[in-house]
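Each chain you see keeps its place in the complex, though not every chain is here.
Chain nomenclature is as follows: A and B, assigned in order of appearance, with residue numbering initiated at 1 for each chain independently.
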Amino acid sequence: MRADIDHMRKLLTIVTEAAIESTLVRDLERLGAHGYTITEARGKGSRGVRNAGWDASSNIRIEVVCSADTAAAIAAHLQQHYYANYAMIIFMSDVEVLRPEKF
Amino acid sequence: MRADIDHMRKLLTIVTEAAIESTLVRDLERLGAHGYTITEARGKGSRGVRNAGWDASSNIRIEVVCSADTAAAIAAHLQQHYYANYAMIIFMSDVEVLRPEKF
């Protein structure tokens, strides 16, 4: 488990409204994500001009492990298509992946 | 999606007993968190002199994306007020946030 640069990927985390899950998943696959992990979540956030509160029971947390380029493409797409109308936060970090050839 | 230093935030993760969720959430908001994400969790941990095992069904995992100062304030508060009496682990990492102005 060496910190080989080839093993570094981006972990992109999206927390948003459960209502758009199926649309989001299609976007992720089209933009190059080879997989994703979804967990049910709840919480509160405010963002942008909507200042929208999140419903306590209808959030999802999606994780995608992918290349930096794919992460940037996904983030840009989501920001352009969803940030205006949906409660959504996106953050990313660097992760070391075991056997990364598939991500 | 440039790695602008202004976009860097802390991701603070707290895993603890579900029984103190409402109290914790009030603390987070009072200490400057603009949002949080909660997922149901289970697990096992031991910490401090209690050597407490965690109940398999009553944990929560809370994520807060915030400034380094807010993360430090939250971590210090939780350590002071909960570590002695509740099973709790806190860890933080650096994340790049899309449109961070609200965090």
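Quick note on the criterion: a contact is a pair of C-beta atoms (placed from the backbone, for glycine too) under 8 Å apart; a residue touches a chain by one contact, two chains touch by 3 or more.
Just so we're clear, the structure is a prediction, and the values are computed from it rather than from any experiment.
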Homomeric assembly size (copies in this file), of which only 2 appear in place: 3
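Simple rule for what comes next: only the chains that are shown with their structure count from here on.
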Interchain centroid distance [CA atoms averaged], chain A/chain B, Å: 20
Residue ranges of chain B in contact with chain A within the complex: 1, 9, 11, 25, 34-40, 65, 93-99, 102-103
In the complex with chain B, residue positions of chain A that touch it: 13, 15, 39-48, 54, 59, 61, 71-72, 75-76, 78-79, 83, 89-93
